[in-house]
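Missing here is one protein chain; the remaining ones are kept as they sit in the complex.
This part shows chain A:
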Amino acid sequence: MKVSILIKTIVFYVAITCVFLGSCTKGKTNYEAERGEVVEEGVEFKEVTDFVAAGYTISIEALNGVLYRGYNDIRVRIKNTQTNTPVEVSSVTFLPIQTAVSGEKRSCPNQYNFSYKSGDKYFSGYTVFTSESGAEGSWEINVNFTVGSQNFSVIKEVLVRQQTNKNLNMTMFTGKDDEQYVIALVSPQKPSVAENKLVAGIYKLNKPLDSSSKSIADQLQFSYSQVDRYTLKLDPRMPEPSMGNHSSPNNKDLIQEADGLYHGIVNYTMTGNWTLNFILLNPDGKVIRGTEVPKDFTPGVEGRKSELYLDILF
């Protein structure tokens, strides 16, 4: 009797050991952490650079303290160098200038007149750098500000780096109307397998004005303008051959909203590589660039991309 109880008890402990061992053979995916590894999200504005001029410190801030090729939200703070307190500044203009190796000067889509955020006492705007600093040339920033009735102007070279987050990708192209366009993704920085609000800026290169008399800054500040009342038609797909041109439902084309940016909806059904296939229409509904992509499910075949597309990854 004793022995058999002992045996039973042993068997029972063995079963319990199985419970312990059984606490999952393969680990579950830590979904939040995994997405963090792929996409680095910039959440904090940090100083990129500062310059001191006439007793004022001008500080330029961007997300992560880095300027990237593509869309950048930018903040400018101006302080009294000695007292380190904000100065009453009535206006700030911001102009990035690229000097090519040939010496030619260009700008990029940019908000020239920054707007004042009184709460946090800084000036806010954006810039879409169209190239990285390097072989193509270097970037410098020209900031003008007014204190009282005095105007100040400073210039400093900055480093524009490659954007590693493909969700903030950009593209430049010539439309069927022979105009030069820039499309830059603004958000989401970190998409999810979900319904995502997709925001992009669309800009056009203006024909150079014949105004040799004007200063370089005056010429370049009008080099790009935001395009209005266009439509950016969206068809997101997974390009991977095994995904067979997989797409998602309930997406919405991007249209311009009050902030001047283009807003739409993109649904990502799983993580991985996605291609945002676009067709850009002008206000008359004419195709500026982009082609319809096949809608068929074609396993084993790499998805065909539109003439106008952006690749993202998360």
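Convention: a residue touches a chain if its C-beta (ideal position, glycine included) is under 8 Å from a C-beta of that chain, and two chains touch if they have at least 3 such contacts; residues count from 1.
Going forward, contacts and distances are computed from a predicted model.
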| UniProt name of the unshown chain, from "Iron complex outermembrane receptor protein", "NAD-reducing hydrogenase moiety large subunit", "Cation acetate symporter" or "Sugar ABC transporter permease"? | "Iron complex outermembrane receptor protein"
| Touching the absent chain when the full complex is considered, from A:138, A:192, A:226 or A:282 | A:192
| field | Among A:246, A:263 or A:289, residue touching the chain not depicted | value | A:246
| note | Hidden partner sits against chain A at residues 1-2, 4-5, 8-9, 11-13, 15-16, 18-20, 22-26, 28-29, 31, 34, 38, 192-195, 238, 240-250, 267-273, 295, 297, 299-300, 313
